[in-house]
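What follows is a short report on a single structure.
Missing here: one protein chain of the complex. Every other protein chain is in place.
Labels run A, B and C following the written order; every chain starts at residue 1.
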Amino acid sequence: MSYNHNELMICALARELKDGEVIGVGNNSPIPAAASLLAKELHAPNAEVYVMGQADWPFEGTKEFFDLMQRGGVDVFFLSGAQIDAYGNINLHVIGDYDSPKVRLPGGAGASVVYFLSKRTFLFKTDHTPQGFPEQLDFKTSVSSSAADVDRPGRLEGVFTPLGILRPSSYGGRLQLSALAPGIEADYIQQNTGFELALNPEPPFTLEEPTVEELSILRNQVREQLKELYPEFASTGLLHTQDQQ
Amino acid sequence: MSYNHNELMICALARELKDGEVIGVGNNSPIPAAASLLAKELHAPNAEVYVMGQADWPFEGTKEFFDLMQRGGVDVFFLSGAQIDAYGNINLHVIGDYDSPKVRLPGGAGASVVYFLSKRTFLFKTDHTPQGFPEQLDFKTSVSSSAADVDRPGRLEGVFTPLGILRPSSYGGRLQLSALAPGIEADYIQQNTGFELALNPEPPFTLEEPTVEELSILRNQVREQLKELYPEFASTGLLHTQDQQ
Amino acid sequence: MTDKFTTLQQAVEWVSDGMVVAISGNMDMSPMSFIRELIKAGKKNIQLICIGSSGINADILLGSDSLRSVEFSQISLGEFGFAPHFRRRLEEGSIETKEHACPALFSAIQAGAMGIPFIPVRGLLETDYMNIRTDFIRINNPYNVEQSVAIVPSIRPDLAIFHAFKADRKGNVVAHSLQNNRILAQAAVKTIVTVEEIVTEQELASSQGSRIPSTYISAIVHAPHGAHPTTCPGYYPADADHIRGYVKAASSPTDFQHYLDSYETPTTGRTDTVPAHSIETKEVGV
Partner (left out) sequence: MTDKFTTLQQAVEWVSDGMVVAISGNMDMSPMSFIRELIKAGKKNIQLICIGSSGINADILLGSDSLRSVEFSQISLGEFGFAPHFRRRLEEGSIETKEHACPALFSAIQAGAMGIPFIPVRGLLETDYMNIRTDFIRINNPYNVEQSVAIVPSIRPDLAIFHAFKADRKGNVVAHSLQNNRILAQAAVKTIVTVEEIVTEQELASSQGSRIPSTYISAIVHAPHGAHPTTCPGYYPADADHIRGYVKAASSPTDFQHYLDSYETPTTGRTDTVPAHSIETKEVGV
């Protein structure tokens, strides 16, 4: 069954989510939203999924949700970065100099706090280029780890792109290649990454393609739930049954 | 028209309250509750009166009310003290030594915060004895004034008892005799006060007796409103029409 | 239907030795049925936190041997006078105490809900609280060096218990608007609620009071008259005779034990002005 890059990333992310986890999804995050809803439909029926913008939001504002996160009540959150460095630090602010940027990006939203607090953070990035994975960030919007004097439960799980998955090494936390998208070679990923990936003692595996069941539930039940939150993505971000026939 | 001590204090307090003020009344405060409701019925129809325990409480918990107070949104609050010293500092904790008290009192509730914040605080005390007005408090539950390094909008307006009204001097803030209850002499108040009252350059005036209108509204409309909050006080704390005929 | 519904007997088993347990209520809306069950179950060493000015809820626990310590801002029986066990235990010095101030306590609960270690509070400075609470600290305001401010540590109870009016079958609750149960339920690691009645989602949605979503609640017990002898506004007034009997019984350990042993939940007592709501009791067990 054919699938697109979004669907591959959604399925890869969904498989990481565990039953019973409290999962939060922020603004402008259609892929994580789809992944969380897909996991709940499949193997994580008891996950609590809170997608910002959903109709039956139980919290008073986003503030009570961020309070939940600050007090350690959120297991999973998703972040992205215009730039992601070799340690999973992220930049959502500027390309170029902060005071006179070449490109001014929308800004960090909650990343500088939530990255510290969600027990497991997944980074996602819909393109994988050397510019997007530089050696040095133009601005440090948030950091993947902290010194011992910071009460920080939050850890980076991995970086998900259409080319594969990078994960922090268990030594220094430098990103290493963990998984390849079907048809992608390790060299190709290194060529498209601006920093040198850490050596992975275990060779990367190739991601299982999205299954027929995953794609079917994603394109039907999950698409339906996404329509109100991400009308554009629901309509064009996922393949339609006719596209693949 | 005859009246009792409670009614005299209620009317004296009610006359102090201004139209448009935001007035708060805490727990175990039937006399201030009655005074606030009476003022609203009479000369302060636009006062916002918030009596803890009232049915149509607009705040989320008492917390949002205390937040309003902390940010300076409450004009008037009422406090009492088992002991009140010469400067209007109060003790709601113990008689005797704190660690092994002769009498353990209920405790300070919110006094140690709200005295600093309500713009005008009225102290009330239903008995006026030397023991209740000592030179030295056994415990400082809250203080009537603060050093310059404390952001404190709250000031003491006066101490209301069945014998009269004491007010802080404009010099050092020591209490001086401001008003006498009808039939009470200044000497008698000093004899019933455990500390020496400050010299008042202006002689104390005698409080106007409760008017027929005040008593009528107090015993009818206000009593009706008090029934749910203070059933015991509503029933026995105010005179009934038949008592006075 | 949520699986949060349980029984009083099972709910008190959540309380373990040494736990920090927060209870709201005073002479209104105290979770008395839970508290009585706690005493009956012989729970010990509880570190009680009274969420705001308290009454017979704290006093009855102080009359039992369930507590190691009590943190409170004020304990009194309101129009019924001094809280007898509170007064005796503190005059004897036979209980560990921590005094708080209502606004500061709610700020500490708010800080607990926010996961931050402490919070600034107005007031307090130069009162004797700063002497008896070594963990109330005076600091310089970093934004105005000429100003001092008090900070208090945040509070995160292991368990919070409160009595509410209604729950729906999804586990959403409507509680008394004067209580701080919504932030308490967030600050606490787990929260147990006793309710007068279970209603439909529609009825809950149109009920007045403080709404607390299911996500903040760990367990719900259907406990009609659960606040007795304190007031449950709209359901029943305080049981004045009962409270006077309580005060009398508090004068001797034997009488108090007899009071505890002979307690019976009222079978009537709803105020006539309130329409009878249908109470569904089936399915409420776990």
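Methods note: contacts are C-beta pairs under 8 Å (C-beta built on N, C-alpha and C of every residue); 3 or more make two chains touch, one makes a residue touch a chain.
Being a predicted model, the structure only gives us computed values, none of them experimental.
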What chains on display are touched by the one that is not shown?
-> A, B, C
Taking the entire complex into account, which one of A:Q70, A:Q176 or A:Q225 touches the absent chain?
-> A:Q70
Contact residues on chain A toward the hidden chain run 27-28, 52-53, 55, 57, 59-63, 66-67, 69-70, 92-93, 98-104, 106-117, 139-143, 146-152, 228, 230-233
Chain B residues touching the omitted chain (full complex) | 48, 58-60, 64, 67-72, 117, 151
Residues belonging to chain C that touch the chain removed from view | 107, 110-111, 114-122, 135, 137, 139, 141-144, 147, 149, 151, 153, 205-206, 208
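Just so we're on the same page, only the chains that are shown with their structure count from here on.
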Considering only mean CA positions as chain centres, point out the chain farthest from chain A.
-> B
Whole-Å distance, C-alpha centre of chain B to that of chain C, is 28
Please report how many Å separate the Cα centroid of chain A from that of chain C, as a whole number.
-> 42
Distance from the CA centroid of chain A to that of chain B, rounded to the nearest Å?
-> 59
Multi-partner residues of chain C (each touching 2 or more other chains) = 182
Give me the residues of chain A that touch two or more other chains.
-> none
